[in-house]
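Below you'll find the structure, written out as structure tokens, and then a few comments.
Every protein chain of the complex appears in place save one, which is left out.
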Amino acid sequence: MNDADTPRVIATEGIEASTVEDAQYIGKPLLRTEDRRLLTGKGRYVDDVVLPGMAWCAFLRSSHAHALITRIDTQAAREAPEVLRVITADEWAAADMGALTVVHPMPFSDGRPMNTATRPVFARHKVNHVGDIIAAVVANTREAAQDAVELIQVEFEELQSNVDVAKALDQATPLVHEQFGSNAVFDVRKGDEAATRAAIDGAHKIVELELRSNRLAANPIEPRSYACSYDASEERYTLYATTQQPHYLRRSLAVYALFIPEHKLQVIAPNVGGSFGIKGNFPVEVATVVWASRLVGRPVKWTATRSESMMSDTQARDHFTKARMGFDADGRIVGMEVDTLAALGGYLSNFAPSIPGNSYPQTITGLYRTPNLFFRVRGVYTNTVPVDAYRGSGRPEATWVNERLVENGARELGIDVVDLRKKNLIGPQDFPYRTLSGRSYDSGNPPLLLEKLLTLSGY
Amino acid sequence: MFMYSVKHQRASSVAHVCELLAAHPDARPLAGGQSLIAGMKLRLSAPSLLVDLGGLRELTTIQIDAQHVTLGAMVRHAQVAQSEAIRKVIPALASLAKGIGDPMVRNMGTVGGSVANNDPAADYPAAVVALDAVVTTTTREIAADDFFVGMFETALLPGELITAVKFRIPKRAAYLKFKNPASRFAMVGVFVADFGSAVRVAVVGASAGVFRVAEMERALGRRFHAASLDGIEVSSAELLSDLHSQAVYRAHLIAVLAKRAVQSLTESGSKP
Partner (left out) sequence: MGIGLACFLDKAGTGPSANLASRGGLHGGYETAVIRVHSDGKVSLFAGTHCHGQGHQITYAAIAAQRMGIDIAHISVVEGDTDRIPFGNGTWGGRSVSVAGTAIFKAADEVMAKTRRIAAHVLACDAAALLYTKGIFSNVAGKSISFANIADLAYHGANLPRDAAFSPGLEATAFYDPPDSNDPQAMHLAVVEVDADTGVVDIQQYFTADDCGVLINPMIVEGQVHGGLAQGIGQAMMENVAYDAVSGQLLTGSFMDYAMPRADSMPVLKTTFIETPAPSNPLGAKGASESGTIGAPAAIGNAVVDALWHLGVRHIALPLTSEKVWRAMAQARAEASAVPPVEMAIRPPGPSSHTRNGFR
């Protein structure tokens, strides 16, 4: 353990583990063991997996952002050469299959459970975003599957859509899921509204901003890919999956989606070419691939193309925030008020509600002493690809709001931007530091950290 | 996405290309494939036959005389970018080629393919127009000002193949490109060529196709200096607005890039 007040020299030039004596490995910049293999083309990714007799899966995705499906005709696709099976929501329902799960729900502030419309394996009766899956084709080759997808005829009744998070709760905005009577998913509030309003209203200087956090796509270099084979004699599935959470993927599939014994599904995650949160355990295409391997009695694989990834991988951020911060004449923060609308997309995915609902508020006051906080975040449906975890998950959004307010506060008060921060930073003696957002910060030394940064940058 | 099934045949001569194109109405000539193959992979085009020009050595020559640089239609961007001979006489042409795509694109992409495709954001049309080029085809010669007729449309008739492009060597010239941050195609590209007796200014990326800016040409013709362009604005009315840039900004960039192109030629005193 190191005494934080006497920071040791951090060496980051890589060294071979064999050069370390006496098994004192922690703290040393040991070279990774997998790099040579990965960099010389010997990595093994799911798309490299070729199983004997393997068939391919391709998906028909919605080209509409919001529409009723009035008719699906899969006859031509079923009869196309090399096609083994065509699957839609009807087959899934007829087989009494389950659903995918949102593992981190968020409630309304009055205790009501959230308005849950989980991302389905197949869209039923209605599509809610471009890319929404309508059908799957399993065929002998990838090209045959793709060609057959184009033979599926779908009739739509187009509906008005909304893709702007800022408009999601406006009166005139069309509802994504009519059954809720609202586009709100949840509504979380923290803090004392009256006290915070009063503190800010009475402050020497108030900064108000409207801020958006731009929507992102992770785009890991390896697209998502899944290959599953089913052994009928043992009633056992072997799934190769790009995933960050092999056991949870297994559980989601076995317990919630496909109703198979957990021990009868083996999930193998080989090398994964980046993920950043999008290759989690939410089995939206995976459930189809696994089920199809049993239906057709042959291994089945699906690998996303890049354009498919852009409309099926979960996306990130997409907030609209109105926020304000009050400062006294010396530049100390007296209060912060935040009202955020967070887009969750056309359906809910895995972690999604907790990112704006829990991770975001926990870091909204950052490292600054904030004696009054009122925070409100509402997750909303929009006709966009579902949002979920992506490196940072809620904290970049929080830091953007917090830091823009602090920065403008300093400038408008005419106080040096570094000095104002120093005034407001919590110190090492404040830890564990309980914030009004509910989080208790465990340990740290922000003033020392700032000093180190300023020294490094020659500020 | 994957291509639809397609047949592929390597042509043995230019005449052979014309025969094949005439015999198969759904055939397309394949030069570097950097636009065609990409479009086929997205299933945006589906020719029945690709007539591969890759073996036609007669189309890969670079000829330079006192007044012209002539590039065979199958000359690759990398060849132009690396050509010391071209760099000596029209450095702007070499640097234009160097700025196309990335090394893999440049190794495959051709001047003929780029010019025939006439992508509104491609670089070569600016060079063809600014350098007062002549496009030689299997049937005729077409002047630059007559060649580019619309978005992705040229004066080429069905079955007519570009064989060479002949560029006039200017006194001095510069090409500046403002790259689209995603595609790195030209959001705006401005090619300024001073021939002594006249100046030609061609713009790509900003509109449905390449166009000249007559007011800038006249002003620079009177005095070849960046200050001559002060106050000259291109109207945004005909310019493109899209996800990446509004017309107003493109109009502004044209003015900025034109000035910077002229400055690069006047300030250093030597070619860029």
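To keep things simple, chains are lettered A and B as they appear, and every chain counts its residues starting from 1.
We take it that a contact is a pair of C-beta atoms (placed from the backbone, for glycine too) under 8 Å apart; a residue touches a chain by one contact, two chains touch by 3 or more.
Just so it is clear, the structure is predicted and the values come from calculations on it, not from any experiment.
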item	value
Sole contact to the chain not displayed, among A:205, A:324 or A:378	A:324
Contact partner of the left-out chain, one of B:45, B:60 or B:246	B:246
Those residues of chain B which, in the complete complex, touch the missing chain	178, 180-183, 185, 236, 241, 243-249, 252-253, 256
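Here is the rule we go by: only the chains that are shown with their structure count from here on.
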item	value
Residues of chain B defined as touching chain A within the complex	1-2, 4-5, 42
List of chain A residues in touch with chain B within their complex	142-143, 146-147, 305, 307-308
